[in-house]
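Have a look at the structure that comes next, please.
The block that comes next holds subunit A.
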Amino acid sequence: QDSLERVKSAGVLSVGTETAFAPFDFIDETGTHAGLNVDLFEEIGKEMGVEIKWVELPWEGVFPGLEAGQFDMVAGPATITKARMERYRFLTPIAEATVAILKKAGDDSIEKPEDIAGKLVGAGKATAQLAQVQEFGKTLPEPIETREYVGYNEAYADLAAGRIAAVANSLPNIAYLAQQQPEVFATVLPPFGLKTYFGYIGTKKPEDQSLLDAVNAALMKIKEDGRLAKLQEKWFGQSFETPDEVTDPNV
Partner candidate 1 sequence: MSIDFGLIFARMPEILAAFWVTVWIWIVSNVLAVFLGFGVATLRRYGPLWLDLLLRLLVEIIRGTPFLVQLFLLYFGGPFIGLSLDPIPAGLLGMTVYSTAYYSEIFRAGYNAIPVGHIEAAECVGLTRGQIIRRILVPEMTMLVLPQCVNMAILMMKETAILSIITVPELTLVVGAIGSQQYAFVEAMLLLALFYWFLVELSGFLGRIAEARLSKFRFAHS
Partner candidate 2 sequence: MTRSAVTVRDVHKSFGKTEVLKGIDLSVPQGSTTCLLGPSGSGKSTLLRCIAFLEETTSGTIEINGQPLGFAETGDGKRTRLPQSDIRKVRSRIGMVFQQFNLWPHMTALGNVTEALVTVRGMKRKEANAIGEAQLARVGLDDRGHHYPSELSGGQQQRVAIARALALEPDILLFDEPTSSLDPELTGEVLNVMRELAGGGMTMIVVTHEIGFAASVGEKIVFLDEGKLLLDGPPSEIFGTPRHPRLQQFLETYLDRGAATLV
């Protein structure tokens, strides 16, 4: 059955995501699911005339769930990479995902990204950010060491505990975290490495394409009339220039 027809007739679009990925998805102080994704999908829902049903699960369960058809698409978002594009369909980018460094507040030994040379850096296992920081490390005079975590929150906890010197993650995430916890963390600017983007994900199954086309169209509309930029301002404190479509990602 065609997915678009199914979603339209049910009036529900189910979206898988992890709610521990601020500022895209998280649980706020009042205990509600909030973040850019929540606001953006509300707009998408309005455009398409459907309700959004969130399926919340840990990141390691998200892609298996998508493939198994547990939900229609994945919010996440995920960094758009060549390898992933081979397997999944990415919609239009919703933010920049270029990697930056998060350090402990008051750590003077890291002022610019190159200062991580010779240090221990954490990142999520099997993430694009890990690959990027490893590439970046090779260009430094002293090699860096990396430690891989099942989730970024464990990496942040370890940075706070002082076991690692820095965490490499996408700028929007770490900027938000540093802003929330200024006494614990600080962002090291500028971002480094190749420019990458965040996008929502769907499968390449033929029956899903009409649905993804429809969501993408809604997204484009939201982007064109400036609603996306406003949301970016709200959640990241800045807006990003993003291409309409990434056909040949840098990584």
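The rule is simple: a residue touches a chain if its C-beta (ideal position, glycine included) is under 8 Å from a C-beta of that chain, and two chains touch if they have at least 3 such contacts; residues count from 1.
Selection criteria: all candidates are chains of the complex that A comes from, given by their letters.
Note that this is a predicted model, so its numbers are computed, not measured.
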{"item": "Candidate touching subunit A in this complex, from 1 or 2", "value": "1"}
{"item": "List of subunit A residues in touch with candidate 1 within their complex", "value": "60, 63-64, 67-68, 87, 125-126, 147-150, 154, 157-158, 160-163"}
